[in-house]
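Missing here: one protein chain of the complex. Every other protein chain is in place.
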């Protein structure tokens, strides 16, 4: 039985050229131990509210990770065999060790991908694994992780502290009770966990789920939502409740980032058609575009930072959606247009000092063409980091290379880990900081910036720009919710 | 008379950094001597059926190469003067040596292009030329090549063996008699040459050439093709005949990769309009989209791998098309959309283990945005290599950098040389393997993958993925057609 050692090279990610590597190391030393500020992600707040121990390795690291599941599926491995629960009664694998072995057998397919790099970091740094995950080592690695998970220092709050997380924002439906956030604050534990207001479901008036979302909004506000005016009032109430719970931002996902006002009467008519269940997709497009304008207007009023995540066509694979539900790795990007689509929104609010919009994209062709010029002009606009598929070594380098000369880093929002995988947070920030160190070092050695500039920029990218963009309270301030 | 020496540096293509170069060399040593598997290209099978000697240098290396012709034309050199035959009676150069001299005079314009690199490889490795091709050396180089071409070891089959070609797939019209393939098999020569089923002409129902294509289909099947149902039956028969002749794949070229069913009755009506000569371009679009679905369905039945080459607007230059005909270097790419266009096809067949689709693109903006996410999810999908204009050093590097982190190499199809220039085959595979070695070495030195991973991946990219993707019989298996 051969153990292939698992090692994390201290110079990983840095360019091979010795002069670049030397500078990159210096820059990374500046940021490696800075706190983690995580203003956008999808960790379940219940995790930190309950602080229950994590279960076994497969359900922690494999089953819920749609990055892993989609790639294994693409290579012909059935989702059922990886423990993904079905909706249609097809049986699925229940044995975590069998799932883990299946994953380990194919782990080599992740070499060189972000998922592979994150996994190696987690195994090595978090669980102390010192051999590579292979079919042969699967059981030993499983046992080692399982043993660690049983220890109190592997509980979520302990890890939160160990990870050096200064702040973690979750993403929550507009009608969410925020009970977990309340529980966290009430617990006396010092970790700062804040919600983010995400009302998408309420704007999709042609979707079957709209009615439920609207009913939930009525319940949580305790008021009838029977008109467009009442709807906007309810949204305003919820935004206030989120802010009271510490939220500093909202988040909005659309396919096309259209933003355009309709008249109040048209808005009422669209809302009425939604209530009647007669809204069609074309109605929804108009309504969503109008609601983006409305959200921007409310952001001017209440100061919540607006995030826009456009361009993902959700659930591209009908078979997978029918059998396994959403978020199984079948969301596929589409080409996205910003210059024309956002003109009304930026024209109305882009010069307003109260407003802040953080834009993301899955269409890299817009980086240099549209996003950097927009962010390099409008004071309200910041560019979110390389997102999703592009949150990778080459993807982050492309993002920096294509946005920085026009927009500068000062119009970007620092890093977001955007993850639902709590244990991967340190791995993602480590990777991002290494990439930024390399990108800056490449400029230093070419004498485009000097080392002091680069140090300043490295710290800004790691922490300062995040705090400033998301209007986060300074770390020494009172705990959230205490104001 | 100064001879400028022609040298092929053993480290060509590899990055300058010594640590990257060292690893790249190691990786290239793994693949340099592996056999050539060529699953997609445009070599004329008559070449290998007749095994006649190649004629002189100009008609071998210049006149038929639209890569060379287009660039010389763009620089103001008349196609007639390069020996390209006209259709309108304009006289064209008949003297091969004059053509060769003209080409040699401008050969410097190809420096740094793939054509230039391939040419140098062919001159050096195949013809033993040791001086650069210039106006001054033109005649000497011509004579040397001409002398070699007269020798028996420069006949096509001898070169096929010398090149180490394990398998060569040609591309053939649906109504092709496949007589050359039969002749090759009957000859007793051991070279494996298989056809590929390309029915494009039959789907272009608004094109003047459609009628001829349909008549040819009737002749080769010996049956009337007077209804849509008969048409599909004829296609099924031809696919079976191709498979019998060793084919493992089909190939489809469209401008937009639309795929969508129409009803059987609509299909019959469209076919009837084609027969009546009244089909218009809008009819053709609908018919082509329907036929892509049909081809995918038939692939599920007969196991032929489906290749899709979309996005080339053919014959952009009407003057060149009128005077010289098609394939003269005037095909220009257009932006291409996959996520929406292919949703019906992938939704219907993308999860089917019997189906395999190899996607190509001329629109690099789709690599990271659409193609890698699609290939990183659908089990039936593989990405073809960097195609045509992008089959170049920088083009191949961009392809790897933008697809690998999301799709991984395991969802790609290895390399295709896609060439009609038989003598350029080794040059193209050499270049591709060098690029892959560099790309992998860059990851090794950054500790993103380790050397053993890289070795495994290099071999996969060179040979294994091609065999697996195209369902090619193992090299030790019985000769094609013998089953």
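In this document, chain identifiers A and B correspond to the written order of the chains, with residue numbering beginning at 1 in each.
Operating definition for what follows: contacts are C-beta pairs under 8 Å (C-beta built on N, C-alpha and C of every residue); 3 or more make two chains touch, one makes a residue touch a chain.
Please read all numbers here as calculations on a predicted model, not as lab measurements.
Participant: Can you tell me which of B:23, B:320, B:345 or B:448 touches the chain that was removed from the display?
Facilitator: Hidden-chain contact among the options goes to B:320.
Participant: So which of A:82, A:346, A:359 or A:472 would be touching the chain we can't see?
Facilitator: A:346
Participant: Which of A:365, A:416 or A:432 touches the chain that is not shown?
Facilitator: Touching the chain that is not displayed is residue A:365.
Participant: Of the listed residues B:93, B:166, B:363 or B:417, which contacts the missing chain in the full complex?
Facilitator: B:363
Participant: From the listed residues A:144, A:411 or A:424, report the one that touches the chain absent from this view.
Facilitator: A:411
Participant: Quickly run down the residues of chain A that touch the omitted chain.
Facilitator: The missing chain touches chain A at positions 17, 19-20, 335, 337, 339-340, 343, 346-347, 350-351, 353, 365, 368-370, 372-379, 381, 401-402, 404-408, 410-411, 442-443, 445-449, 453, 456-457.
Participant: Would you write out the residues of chain B that touch the absent chain, in ascending order?
Facilitator: Listed in rising order, the touching residues are 8-9, 11-17, 70-71, 73-76, 108-114, 117, 313, 316-320, 329-335, 362-365, 389-390, 392-395.
Operating definition for what follows: only the chains that are shown with their structure count from here on.
Participant: Using mean CA coordinates as chain centres, what's the gap between chain A and chain B in Å?
Facilitator: Those two chain centres are 41 Å apart.
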